[in-house]
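Here is subunit A:
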Amino acid sequence: MKLDARIPEGPIQDKWTKHKFDINLINPANKRKYKIIVVGTGLAGASASATLSELGYQVETITFHDSSRRAHSIAAQGGINSAKNYPNDGDSVWRLFYDTVKGGDFRSREANVYRLAQVSVNIIDQATAQGVPFAREYGGNLANRSFGGAQVSRTFYARGQTGQQLLLGAYQALAKEVESGGVKLRTRKEMMDIIVVDGKARGVVTRDLVTGELETHLADSVVLATGGYGNVFYLSTNAQACNVTATYRAYKKGAFFANPCYTQIHPTCIPVSGEYQSKLTLMSESLRNDGRIWVPKAKGDKRKPSEIPENERDYYLERKYPSFGNLSPRDISSRSAKEACDDGRGVGATGYGVYLDFKDAIARLGKDTIAERYGNLFEMYERITGDNPYETPMMIYPASHYTMGGLWVDYNLMSTLEGLHVIGEANFSDHGANRLGASALMQGLADGYFVLPYTIGNYLAKAELKKIDADTPECKATVKEVEDKINKLINVNGTKTPSYFHRKLGKLMWDKVGMARNEAGLKYALEEIPKIREEFWKDVKIVGTGAEYNISLEKASRVADFLEFAEIMAYDALDRDESAGAHFREEHQTPDGEAKRNDDDYRYVAAWEYKGVGQRPELHKEQLEFENVKLAVRSYK
Partner candidate 1 sequence: MLGFLKSSILSKFVVAITGLIMVGFIIGHTLGNLLIYAGPEAINAYAVGLKDIGGVVWAMRIVLIISLILHVIATINLVRHNKAVAGKYKVNNYKASTFSGRFMAYAGLTILFFVLYHLAHFTFGVVDANAYGMEATLENGRQVHDVYSMVVLGFRNVLVSLFYIVAVVFLGFHLKHGVHSMFQSLGIHGKKFTPMIQKVAAVFAVVIVISLISIPISIMLGIVGGQV
Partner candidate 2 sequence: MNLKLHIWRQKNNKTNGAFEQYAVSDISEDMSFLEMLDVLNEDLIVEGKDPVAFDHDCREGICGSCSMTINGNPHGPEKATTACQLHMRKFKDGQEIYIEPFRNNSFPVIRDLVVDRSALDRIIQSGGYISIKTGSAPDANDIPVPKSKADVAMDAAACIGCGACVAACPNGAAMLFTSAKLKHLNVLPQGQAEKKKRTIAMVEQMDKEGFGSCTNHYECEAACPKSISVEFISEMNFEYAKARATAYRD
């Protein structure tokens, strides 16, 4: 199968406008005849559901949370980028586009990124009109701050809770449509599989998390907005329930999985404190605006930070990357921290931490200004660690945070499984090999508010869809498959908890398919993953039945999918014999340890096709053309 990204013709700045004119429309009166299922109620899912309903479609929105306000978009702290250029510092759609392509290390699709930069402007307007309380200047206009990977101030923020406020904006828009009857909201239902009829996605099977009942939901198109797979590492900044199941099951049904090896490690998280640790807490990257990162110059220096004099400190980011300094992109910051710790200069109990120091900023700006900017982050840090960052430097360490990879989609955000659209973090499209800070919120909302609601009409207008119901053989077969899998899990009746296997897989993935990778390690991972999977299916223990609220079953079902998915990640990382953005192959680095791309051989999107559990998936390549941004070595020096 040849991948067709369906990128519109014409100059990049006209593609989206032209495309919106060219695509098929459905007249307003007919829209209500179409039904769309949206899975997930994060930024992308909630905004898409609300907008589709406003347009007149019948929408059924499914979430496994108890409320549509809980999705992990809510945890994004720092901000959202937009090419508004309110500060008049030379920003433009073109510059945001350029920064994003460059930040993604030339592994994203130009046309998608340009469109993202274009609609970024509308997002801020939309959110403001919804009442999102963005930070303001005294004059009453919106305030901006700068963020990693950019030399302009284009980040809008709402204290340290930007994700929460944007999600609540989308949640409220969704609530409005639930009230109007346009959206049927289903909570505490987990999507277990996609129903495919005649090669088209026509619905999903869900498990009611309260009663255990398996239900069939049918529609004319399905939209997945189910987030990323960062929890494959067990410890990550993701929420506990984040998982790969929805996208992975879609992959098994024919959607290609693109660039799974592009996983972003966030540089500013609170270091691990013990075995029991269930998650890593992220401290917003915006802290790097005013904090200075350093480690002692001497190895194994166990003195208190206050006792280490200025000339014995290594402000390594400022030293290595003088123009971007502490605001260097995430991958570079993360790897530099790892290098310093691997070199024995890490701090904290485990030696896996670096300092993020606000002493100079407090001296320069005053404690009040710092408190206003970061007060809640400082409080959160103190609650978790017991240390007060106003007095002693924070300790941070990188953690898995965001996954750029995801289901492959074309320009219309449709996957290779016809009728299945994928938006937000769940797709692969806009961030290339590395996402810039404050761009995740932008992409989730761009897809949900401004892109998918148009492009889905193009599919629906042309699609020939036959009438189906829950008794259609394909539907019954899918329910049966899900039922069998659940029974199989319960019947293992082994001795180890689902979390045991998750931890074991996570450790392997972090060590071998984590921040830095090499051929031997990846091959080792490919040998080990099937062993863990085999052990899982022999020895996992689930308590209770499928017909009740069952937390061990939920967990086991998600871990089972991670155990299969982890393999494609390793295959992808092994295939990509270059370093690009967040994918760092130790074999390919410049003399000073930077990622070294190989544009001639790897300037493609790797889209993997399912070939059976334990089988090597088939690689399909979408060649990337860079007509507007010149391929260059990414340098933040």
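These made the cut because all candidates are chains of the complex that A comes from, given by their letters.
Here is the rule we go by: a residue touches a chain if its C-beta (ideal position, glycine included) is under 8 Å from a C-beta of that chain, and two chains touch if they have at least 3 such contacts; residues count from 1.
A quick note: this is a predicted structure, and the numbers were derived from the prediction, not measured.
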item: Subunit A: touching candidate in this complex (1 or 2); value: 2
item: List of subunit A residues in touch with candidate 2 within their complex; value: 47, 50-51, 54, 65-72, 74-75, 84, 86, 122, 124-131, 133-142, 158-159, 161, 164-165, 168, 171-173, 175-176, 178-179, 187, 210, 239-241, 273-274, 276-279, 281-282, 379-380, 383-384, 386, 449-450, 453, 495-500, 541-544, 548-549, 551-552
